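The structure under discussion appears below in the form of structure tokens.
Omission of a single protein chain aside, the complex is shown with its protein chains in their original locations.
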Amino acid sequence: MKDLSNEMLQEIISEVKPLIGKGKVADYIPALAQVNNNQLGIAVYTLDGRIYHAGDASTAFSIQSISKALSLTLALSVYEEQEVWSRVGKEPSGQAFNSLVQLELEHGIPRNPFINAGALVISDLLADKLITPRFSLMELIRHLSHNPKIQFDKGVARSEFKHSARNSAIAYLMKDYDNFKNQVETVLKDYFQACSIKMNCIDLAKTFSFLANRGTPVGHKETLISPKMSKQINALLATCGLYDEAGDFAYRVGMPGKSGVGGGIIAVIPGEMSICVWSPELNESGNSLAGIAALELLTNKLSRSIF
Amino acid sequence: MKDLSNEMLQEIISEVKPLIGKGKVADYIPALAQVNNNQLGIAVYTLDGRIYHAGDASTAFSIQSISKALSLTLALSVYEEQEVWSRVGKEPSGQAFNSLVQLELEHGIPRNPFINAGALVISDLLADKLITPRFSLMELIRHLSHNPKIQFDKGVARSEFKHSARNSAIAYLMKDYDNFKNQVETVLKDYFQACSIKMNCIDLAKTFSFLANRGTPVGHKETLISPKMSKQINALLATCGLYDEAGDFAYRVGMPGKSGVGGGIIAVIPGEMSICVWSPELNESGNSLAGIAALELLTNKLSRSIF
Amino acid sequence: MKDLSNEMLQEIISEVKPLIGKGKVADYIPALAQVNNNQLGIAVYTLDGRIYHAGDASTAFSIQSISKALSLTLALSVYEEQEVWSRVGKEPSGQAFNSLVQLELEHGIPRNPFINAGALVISDLLADKLITPRFSLMELIRHLSHNPKIQFDKGVARSEFKHSARNSAIAYLMKDYDNFKNQVETVLKDYFQACSIKMNCIDLAKTFSFLANRGTPVGHKETLISPKMSKQINALLATCGLYDEAGDFAYRVGMPGKSGVGGGIIAVIPGEMSICVWSPELNESGNSLAGIAALELLTNKLSRSIF
Partner (left out) sequence: MKDLSNEMLQEIISEVKPLIGKGKVADYIPALAQVNNNQLGIAVYTLDGRIYHAGDASTAFSIQSISKALSLTLALSVYEEQEVWSRVGKEPSGQAFNSLVQLELEHGIPRNPFINAGALVISDLLADKLITPRFSLMELIRHLSHNPKIQFDKGVARSEFKHSARNSAIAYLMKDYDNFKNQVETVLKDYFQACSIKMNCIDLAKTFSFLANRGTPVGHKETLISPKMSKQINALLATCGLYDEAGDFAYRVGMPGKSGVGGGIIAVIPGEMSICVWSPELNESGNSLAGIAALELLTNKLSRSIF
């Protein structure tokens, strides 16, 4: 085992870089398709408040589904635990992230909060409780990252909304099962705004430090969520965080994590550190190809994983 | 956090005991249905070689699907890693443990080695490589548990074989997809023999110590499997070990684990301890009701989990 | 075999009447739930232009899905055959009429024009070609039935639109597969208007005479559709017209037919007659319980069926 350092992260960047060209940048909306594929960044934030980074760790990207972990955290902070889990499950889905098959067979209750159906239920919950959920979420993110300049990318959000037919289908199917309360269009707009948030690896590593630190953001005095809840979110990330590749990610990397089609992945080693990697090219499961490889290298170099 | 002790385990037994009566003993074969439901045991084996236990920790029971974790270990010790993973996946299934739906939609490749289809593929692999797989498995178990008296329960194995129609269907479906090589009947007999093995909590906690100790059984000199492989099996257990309740188990307990319909559950905290709980009554997902509660209490009392 | 007469139809009404009370009136919208369940009517229109009827044959009811056969006829009269069948299939579905499972597995192409997904595609096609599809449909119906007083029931249409979440889900899912071109809301409104049309048994028997007469409405000079097309629509009705009960209906009754949740069923014996029965109580498959029994009796009394 070697010690964590900027040099170690730089080594990882160098070793992983040759993978660029073997994946495929998300292209279902123009705004994502135009991203330069040749980017790779990593940042690590440790419990003692030190930040390590290498590569394009300061370049902001579209966090996309990483926002689902933050929306869930926000929901768990404003609802009783049971109110959330009566509307969405905690089990892996074994199906494509945007499939309606399982949702119909299981009568409108999504398998977990990280597939699209589950994230839409969480957005619906937030719409019930908060006046403007997107601003509450943004406020939380700026607070956790200590970066007041983080913004929505309205162009991305609008573009996603234009391609939202499948998410509309999912929301209406849940409405039919009485598991969706608000106007579909309103909730979808919030949902896409959350996905469109632009952050860099350093921001994200800091933002997720509370999951490495038993619910309290590193460097903060107040607890964000309880230690028990932090443990539970990590458990969910470990079993359901990487779409249909959760098992392989656990097998290769062994950390709770959440990916987005913008190419970012956040991961945590509870009690030690939070990590963010980013590289826009995706593998066939829709997760950052070089990003997973970087995390795997890091876990091997540090001899650290939860298993 | 309190220190691990026999007294702590005794407390757990006392607190959990009232749950007995709220579950249901497996009754699909008479031999299992006849088990006295009023039993509850726990054993913990730490990396320094100490054993703690309480309740019916010395009473042997049918390990059933817990054997799947041992068969996988045996397969990984006699095959190249890739030979195994070309035949069976590493992802959660999101379906009942004995369903054929997903198996057909995914062309005969089981989702993971812990659902029935996956375990049958592992048995098929062992049948190709070993002369008498059941004896090799028994030898491994006696060696790991330091208990040469462990036996098959031939009555249970015969009884299971008589009720094997669904497992036959699964095996033949895989044969149709060319993912099953040996005679179905021969492999099923091995499979049911493995499930029929009788062990107690202490035996099982010792047997699984290698997963807590980076591949080397506690108190042994030789490595059983590599640290990397040990980490990988733990990752699989965490995402797929408790049938369709893996997510909830991770959420409540937060340890890699494997359950059996005999009411046993093994779990590990890597770097610290291996644990076995047993109580015959099952919840609706087919996992020991009191067993899961006992593990949840233990994790809370010790403030230990992987998350 | 006896000769068709009003007395024969009266006998059928008497024999079938005791079934009333054994089914269940559709209650998913109030307007349908309020219908008096104790009604039963039958009308037969023969190729020589005679009308026979008994029971409540002059009472108008909500035609509901019977409109799907008329919308398909309208679509086939304004489109090239192939334009229609590239968008929707001709095979039985083997699934509930409003399921999304098969639609997703088959990439947004509905199995046939009589399940909800297929009927929505037909409405979408009509919306592309006609300025106000609902008025074109109404014009056709008034022309075929010789009854200019037939009306939409706007209350029913509005009420259906309020409960349209599942149909919205279906339409958006097809939009995601690029098999739905117009605004979902616009098409749904046309679709529900068509379902809301109120007609009585005599109107409906007359309206469907073209399917008994090789495409030319009885008593009309102009052909509505070609003999080949008439044969083809009958074939579709025979294999797909009664939801998930098409096989049993063919087995018991042996005529091409189409049912609606308002309790109406139309059926034809090609070359001989068109028939409409109506009774509001439905069986478990959503088809008129007494209506099917009346058709079965008629086929036995006349010794007439297509088989």
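First chain written, first letter: the chains are A, B and C, and each begins at residue 1.
Criterion: a residue touches a chain if its C-beta (ideal position, glycine included) is under 8 Å from a C-beta of that chain, and two chains touch if they have at least 3 such contacts.
This structure is a prediction, so every number in the text was calculated from the model and none was measured.
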| item | value |
| --- | --- |
| Chains in view that touch the one left out, judged over the entire complex | B, C |
| Residue of C:G49, C:G94 or C:G219 in touch with the missing chain, whole complex considered | C:G94 |
| Candidate in contact with the missing chain, chosen from C:L173, C:A246, C:I265 or C:L282 | C:A246 |
| Absent chain, residues of subunit C that touch it | 89-95, 102, 111-112, 230-232, 234-236, 238-240, 244-248, 250-252, 254, 256, 270, 305-307 |
| Contacts of subunit B with the absent chain, listed as residue ranges | 99-101, 104-105, 165-166, 168-173, 175-176, 184 |
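Everything that follows uses one rule, which is that only the chains that are shown with their structure count from here on.
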| item | value |
| --- | --- |
| Fraction-based call for subunit C against subunit A, same above half, different below | same |
| Approximate Å spacing (C-alpha centroids) for the pair subunit A, subunit B | 32 |
| Distance between the centres, which are taken as Cα means, of subunit C and subunit B, whole angstrom | 56 |
| For subunit A paired with subunit C, centre-to-centre distance based on mean C-alpha positions, whole Å | 49 |
| Subunit C, residues touching no fewer than two other chains | none |
